[in-house]
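What you see is the complex with one protein chain gone and the rest in place.
Chain naming follows the written order as A and B, and within any one chain the residues start at number 1.
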Amino acid sequence: MRVVFKKSYDRDIDLHEHWQSRGKMAVLAIIMIALPFLVGNYYLAEAANTLIWALAGMGLMIAVGHTGQVSLGHAAFLAIGAYTDAALMNLGLPFLIAFPVAGLFAGLFGAIIAVPAVRMSGIYLAIATLAVFVIVEELVILLDPITGGVGGIMAPSISIFGISFDRYASLSNFYWLVLAVVILVTWAYANLLRSPTGRSFLAVRDSEVSARALGINVTRTRALAFGLSSGVTGLAGALMGHYIGFFNYELFSIFISINLLLVVTIGGLGFIQGAFLGALLITGLPQLIAILRDGLNANFGIDLGAVPGLDTMLFSVLLILFIIFEPTGLYGRWLKIRTWFEIFPLARRDMFRRQKSYLKTERMK
Amino acid sequence: MQLVIGGLANGCIYGLVALGFVLIYKASEGVNFAQGDMMMLGAFVALGLGNSDQLGLPFGLAVLIAVFLMFGVGWGVERVVVRRIFGQPQFALVILTIALGFSFRFVAGSVWGYTPLVLETPFAGTNLSAGGVVISLADLVTIGVTVALTAALWAFFAFTRIGLAAQAASQNQMAAYIVGVPVMRINALIWGVSGAVATVAGVLFATRGAIDPNIGLLGIKAFAAAVIGGLGSLPGALLGGLIIGIVEPIAGRYAPGELAIMSPYIIMLLVLVTRPGGLFSQVQAKKV
Partner (left out) sequence: MSLLEVDDLAVHFGGVKAVDGVSFAVDEGEVFAIIGPNGAGKSTIFNLISRIYEPTRGTIHFEGEDIVGLKAHDIARLGIARTFQNIELFDHSTVLANLLMGRHTHRATNFISDLLFLPKVRREERAHRKRVEEVIEFLELEAYRNKMIAGLPYGVRKVVEIGRALAIGPRLILLDEPASGLSVEESQDVAFWIEDLRRDMGITVLMVEHDMSLVTQVSDRVLAVANGRPLAMGTPHEVQKHPDVQAAYLGTATGDDAA
């Protein structure tokens, strides 16, 4: 077990309390930056896709993991981001303007929705976001001239200062662009968590009444969190649009919302790392299934391809298993394994035992 | 008028699925997002038992067995899965049941395929006319069964010991335990009942058209109905269902189709914003 001697408050304020963890992050960053030289185009594109999902997952994590606002409609913000970005670029605006505006627009939209929605608690907010999702989906079809309606819309190729970042023509550049956005957002997210704003999010999540007693404006805090959450998701949506190239409203279905929830829950609620682990799982698992399927087909003549919806089924079962057996997600499991090794042989079974809580509601009848 | 009658019957089905939501909400303060898929599964089980090319049982018997089977499914889901996440935050159940819904859809799709099927019923195609308005027998049966079922469930919660115990269990589980309410057993029972109600809704839905594994998505709309009525209120759920059932075809007639699809959700948002607890609100401020 590592003992950290803290000689100044900055040790706690810094992102990493020890140079080793800082070093690990640096190594990881270098590998990610060097990835285009290490793997082929197919896996590079998959890596970009995973990063985009991680970005969207971080967006949802702010709402679900850090302020306790469950959203079943985050695909709506992906859609808003993607359509805003594509529409602005089709008007001739450069990516450097269209992209932030797309995020900003999605964020503002989210914050505006959140103002009435935050009056509702828990389950009602989840429902409201679901309703917003359906409404946005239909609006996309209605606003034919901007969105291309049912037919769909083309996300123009990106070029910044004359350098091409096209998804197909210069995949490495596109990958680096996505990576840069992800690193920037991750950094800002980590900053948020160590600052008063992040603490007020947690306060609102854990006890509304005492947050108020401490002077935290719960409505404003929730709206801010939801706005940030939808803004980041909007950025992810814009990138997703460029990644897919040509898309219509069907890209942002309710299943995407559910998959996003899966990313944050299986990854580990309340941890930035969780969004990345979850994204890795959701983009990696279909690949794994495909490989397995081909293997089974070739070796045993079992054709799993004939069973439609198998992916979704596997995801569902996985989700159920995680919720029952490991509600803290992949990252939570990793923390437990790490702690077990760090204090070996002192770990006890009861160390991580969950506390049971009993339901007590505000309902009178 | 024709629109209203059709809407009324449609609304009854939304209302019935919404009843399932309310039942589970009343008993455990959770929301079962698999309710729509339970309805779908119930309809398919009845179809599997009753249709002549499948098991070919008489219609009444098939429905009865389906209701019992689905009671078992609901009860089993509670025993095997839901009980294990007891004490976790509310939204764990939301995600869990969404995943369950996907699983049901997969099961139904694997067994019965994804092409729409028609349930054979004794009252298909029979129409009654009264005063220039044509009512199909199926609609009439739907309305009648819904009203009877809602009344029965309401009476169950208001007057029977188990019903009252279920309410107590949802308000304060710990206290309910202490005074000897078998909280777990009641929860399982309620899940079973909601499975049975979902089956009735599914069969009624199937009398009015073909079914495929994706009709479970109707659950989202029914959910809007439950919210409009207030999640804790049985009559509210029915009312919410009727409102949606009637508004939808009318909006579809006078406005673009997309607006008709949006209408239930717009109503729901309006209700949520003006009365955060639904029309029959029961939410009170938390005590500290």
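The rule we apply is simple: a residue touches a chain if its C-beta (ideal position, glycine included) is under 8 Å from a C-beta of that chain, and two chains touch if they have at least 3 such contacts.
Everything numeric in this text was worked out from a predicted model, so none of it was measured.
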Touch with the omitted chain, as defined above, among A:A169, A:A188 or A:L321: A:A188
Residue of A:D144, A:D206, A:E250 or A:D294 touching the missing chain in the full complex: A:D206
Touch criterion as defined above, residue of A:S21, A:N41 or A:N217 at the omitted chain: A:N217
Chain A residues that touch the omitted chain in the full complex: 9-10, 12-13, 188, 191-192, 194-200, 202-203, 205-207, 209-218, 224, 228, 270, 355
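The rule we apply is simple: only the chains that are shown with their structure count from here on.
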Chain centre separation in whole Å, for chain B relative to chain A (CA means): 32
Complex contacts: residues of chain A adjacent to chain B: 64, 68, 70, 72, 116-117, 119-124, 126-128, 130-132, 134-135, 138-139, 141-142, 208-209, 254, 258, 261-262, 265, 307-310, 312-313, 315-317, 319-320, 323-324, 327, 354, 356-365
Residues of chain B defined as touching chain A within the complex: 28-29, 31, 81, 84-92, 94-96, 98-100, 102-103, 105-106, 109-110, 114, 167, 170-174, 220, 223-224, 227, 231-232, 256, 258-259, 261-262, 265-266, 268-269, 272-273, 276-277, 282-288
